[in-house]
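The complex is shown incomplete by one protein chain, all other protein chains being positioned as in the whole.
Labels run A, B and C following the written order; every chain starts at residue 1.
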Amino acid sequence: MPLSEELIQPWLDRRRPGASRHTTQRQEADAVRILSGTFEGVTTGTPISLMIENTDQRSKDYGEIARTFRPGHADLTYHLKYGVRDYRGGGRSSARETAARVAAGGVARQVLAALAPEVRITGYMVQMGPKRIDRSRFDPEEIGRNDFWCPDPVAAPEWEDYLNWLRKDDHNSVGAMVEVVASGVPAGLGAPIYGKLDSDLASAMMSINAVKGVEIGEGMAAAALTGRENADEIFLDGGELAFGSNRAGGILGGISSGQDIVVRFAVKPTSSILSPRRSIRMDGSPAEVVTKGRHDPCVGIRAVPVGEAMMALVLADHLLLDRGQTGGVRGRIG
Amino acid sequence: MPLSEELIQPWLDRRRPGASRHTTQRQEADAVRILSGTFEGVTTGTPISLMIENTDQRSKDYGEIARTFRPGHADLTYHLKYGVRDYRGGGRSSARETAARVAAGGVARQVLAALAPEVRITGYMVQMGPKRIDRSRFDPEEIGRNDFWCPDPVAAPEWEDYLNWLRKDDHNSVGAMVEVVASGVPAGLGAPIYGKLDSDLASAMMSINAVKGVEIGEGMAAAALTGRENADEIFLDGGELAFGSNRAGGILGGISSGQDIVVRFAVKPTSSILSPRRSIRMDGSPAEVVTKGRHDPCVGIRAVPVGEAMMALVLADHLLLDRGQTGGVRGRIG
Amino acid sequence: MPLSEELIQPWLDRRRPGASRHTTQRQEADAVRILSGTFEGVTTGTPISLMIENTDQRSKDYGEIARTFRPGHADLTYHLKYGVRDYRGGGRSSARETAARVAAGGVARQVLAALAPEVRITGYMVQMGPKRIDRSRFDPEEIGRNDFWCPDPVAAPEWEDYLNWLRKDDHNSVGAMVEVVASGVPAGLGAPIYGKLDSDLASAMMSINAVKGVEIGEGMAAAALTGRENADEIFLDGGELAFGSNRAGGILGGISSGQDIVVRFAVKPTSSILSPRRSIRMDGSPAEVVTKGRHDPCVGIRAVPVGEAMMALVLADHLLLDRGQTGGVRGRIG
Partner (left out) sequence: MPLSEELIQPWLDRRRPGASRHTTQRQEADAVRILSGTFEGVTTGTPISLMIENTDQRSKDYGEIARTFRPGHADLTYHLKYGVRDYRGGGRSSARETAARVAAGGVARQVLAALAPEVRITGYMVQMGPKRIDRSRFDPEEIGRNDFWCPDPVAAPEWEDYLNWLRKDDHNSVGAMVEVVASGVPAGLGAPIYGKLDSDLASAMMSINAVKGVEIGEGMAAAALTGRENADEIFLDGGELAFGSNRAGGILGGISSGQDIVVRFAVKPTSSILSPRRSIRMDGSPAEVVTKGRHDPCVGIRAVPVGEAMMALVLADHLLLDRGQTGGVRGRIG
């Protein structure tokens, strides 16, 4: 399988801080280096090891944070669990960690290119704080034109004004909702009970920093539906399987149906803000926490390429698993 | 560790079909038998194997279903993946499968009793189709008094009327939202990046039949919040860690904080309904599907003890993992 | 994949106690029952669960053993580790446990039949206590003709006399050396470092009850060789890869070469003998242990079908893994 730094780096560049005014101004090269697993531009079948070194980290930013717990941050639980934590940038709870996911996603995309070349993965933001997109204005071309992966050309400039105000005047941050769609996914990925595709996607998306909820297809809204409304009717259209709707989000019984796989996840607002919040120090004394470092006012923006990477990783994993099964015989229709 | 059928059976009896008019009228004894792993009432340290045999299964119910795909059901994807499927009761996609989860949850509760006896797990329904509970009327005593695990004494009879109408007159089914709360969970369960507690809970809940979304704490609503709103402020209260709120749902950075763990999941309406839906047969011919078998109008009801069991399993798993760590030294405050 | 009890049972019958005078006289039906994973005679892709119930177990045999540790037996370590043990037949340390391995091996053989039908697995004994076979008399037809899987027609009756004397007159037991050969194994099974085929075979064989050593190809004798002696020279023979010898036992760098895979393992003598041995009871008091139960004088005999089953399981596992790899491109020669 072809693999080189050149094939992974572009995905990292999409996620990179400093790419716009609206993400943290840290200048990280985020240059990936392949340590093992390839030889002369192709994989050798041995484990692939990638390394991204941190280049810009001003340790002076982390003085007070070394002693105080930021409300809503992993500071506290890392301390409770381990008694020691790497407070520089939050250690492993830092959003920096997601760079590794995007790099791994680059490898997964090579697997997809080899095994299911028709797969296309598209992520975008459908909500920033109280502001949602209008789906009637959905334009896939718009996604790459603004700094927010926003598919709604009317919402995009409104989001920009809102985020500027939030950061400069309100000293605040805001949550977001990200949607990731995979089209061209072959039917049959996933397995009953253990290794369900939806269960693996939920695990993958929930493991992204700051994510608090994951839904597939109709998602949480399915609770309000009746059986008649929810059933995606099935047809044959020119000999091909077709559906009247996609409320299932492309997954039935933990297995892909061939429809688009649609996943949404909610990203909470970053807990590092300039507004003071009450907390305590390691010695138990009360403290007012104000985070002065360079932090994203909306970490959801950077979560878009991360969500795409997690989708690629889960699909690649199942495609590889699937080729390992005995049968290979697929059910036919008609 | 003490373990016997008597310690597991009560949990199964809570989930059992036929327990009320509102769940399927199949009469299943759901009697659990411990095949291995115990000797004279205590575990021997060897793998525990449980078996629940099906007793009531009228195969005549499954005639047409053997050839036709129910819209919104795993029939189709099982066929696409494997080319062969056990159509009796949906095979492994049957809600029967959750009996095994509840039995395993009974074992997990024994682990909790040994390692963290203060843990209490409570599940209930917060929404049935369009009808939600009013949280101001929340009464934990009410949960066990009605057939719906409904904690709102006003909503419970309304839900009953609605479900009766849905089943008898509308020939329909309906979705639900289940909330599971674990209190008394020690801080420090979970791990950064791999083995995050929230990621494992998302995977566990999403793997339950018919679940389409999972959220923790504020969940999907976190997308609409600002950083000031979302931060759970931290205090010391009589030397004990205390929080101003629990928007995080008890988990920060993938690790439990000691607050209540709050998980919600959406259950879609069962796809087996008496109302006709358009579909196709295995030979590709169009069909109208009407499911005449005995099916739950709201599978969310039976999902409540299943969600509790999954919570018990994830917590027990992390408690066991945690005891395997080198340190054991926990961070102190004050 | 076709699978039924009829396809598994014959393998179990080969291992069954009571099959000859030289193995334990317990009468076990060893009837296997498939609990899950098949439907109408083929596998459904879901986990396969097999059950073999114990039918003949006279609990009166285990009186003194419940309190005393047999020298060389797992009695002691099970007690030390768990503080409780199922002393009936040794619990999970009983040779009964290997029935499950042979049943699982039956499933593995179906995988082999589907993915690598040319594979043939042959096990036999090359040594019983001090008595070794003469390889110049090796006759594959002889293996099934005697009660010892002995391939040497001269040694077989000598072994019979020896074993009769050992059991009746000497009240003793004896060790054995088993060799398992797999021919027709495709090149390329196994992986570098993690998942080495030789490492997995060593783990599998050493996990069999009473096995104390495992070797591949030249094995322990390789320590005495020089590089010139040990190198298996490589040729092309009619366009096919050929070798001057097979000191490597079919595995180079953890990957199969296409040559016969040759594994040997040593089985210690059973520790349950009629001759008194000094030991202690659970209360620490000294005891003389004499095991009166029905036990094999040479457990190595029954280890032959178990070793074959483990070979089948490891090969099937690697064949399935291998089909899950991206490339599938194999190196060509010439």
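Here, a contact is a pair of C-beta atoms (placed from the backbone, for glycine too) under 8 Å apart; a residue touches a chain by one contact, two chains touch by 3 or more.
Remember, predicted model here, so these are calculated numbers, not experimental data.
*Asks:* Could you list, sorted by label, every displayed chain in contact with the chain left out?
*Replies:* Among the chains that are shown, those touched by the missing chain are A, B, C.
*Asks:* Which of these, C:E142, C:E160 or C:D198, touches the one chain of the complex that we don't see?
*Replies:* Of the candidates C:E142, C:E160 or C:D198, C:D198 is in touch with the missing chain.
*Asks:* Provide the residue numbers of chain C that touch the chain removed from this figure.
*Replies:* With respect to the unshown chain, the touching residues of chain C are 69-74, 76-85, 91-93, 97, 127, 129-130, 166, 170, 172-177, 187-188, 190-193, 196, 198-207, 209, 211-236, 239, 244, 247-249, 251-258, 264, 266-273, 275, 277-280, 282-284, 286, 300, 327, 329-334.
*Asks:* By the contact definition given up top, give the residues of chain B that touch the hidden chain.
*Replies:* Residues in contact with the chain left out: 1, 43, 45-47, 111, 114-115, 191-194, 320-327.
*Asks:* Tell me where the left-out chain touches chain A, residue by residue.
*Replies:* 35, 39-40, 42, 44-46, 51, 78, 81-82, 84-86, 91-92
Keep this in mind: only the chains that are shown with their structure count from here on.
*Asks:* Have a look at where chain A meets chain B and say same if over half of the interface residue numbers show up on both copies, different if under half do.
*Replies:* Comparing the two copies, chain A and chain B contact each other through largely the same residue numbers, since over half are shared.
*Asks:* After a C-alpha superposition of chain A on chain C, what does the rotation angle come to, in degrees rounded to the nearest 5?
*Replies:* Superposing chain A on chain C takes a rotation of 180 degrees, nearest 5.
*Asks:* How many angstrom lie between the CA centroids of chain B and chain C, rounded to a whole number?
*Replies:* 42
*Asks:* Using Cα averages as centroids, what's the distance between chain A and chain C in whole Å?
*Replies:* 48
*Asks:* Two or more other chains touching the same residue: where does that happen in chain B?
*Replies:* As it turns out, chain B has residues touching two or more other chains at 81-82, 84, 91-92.
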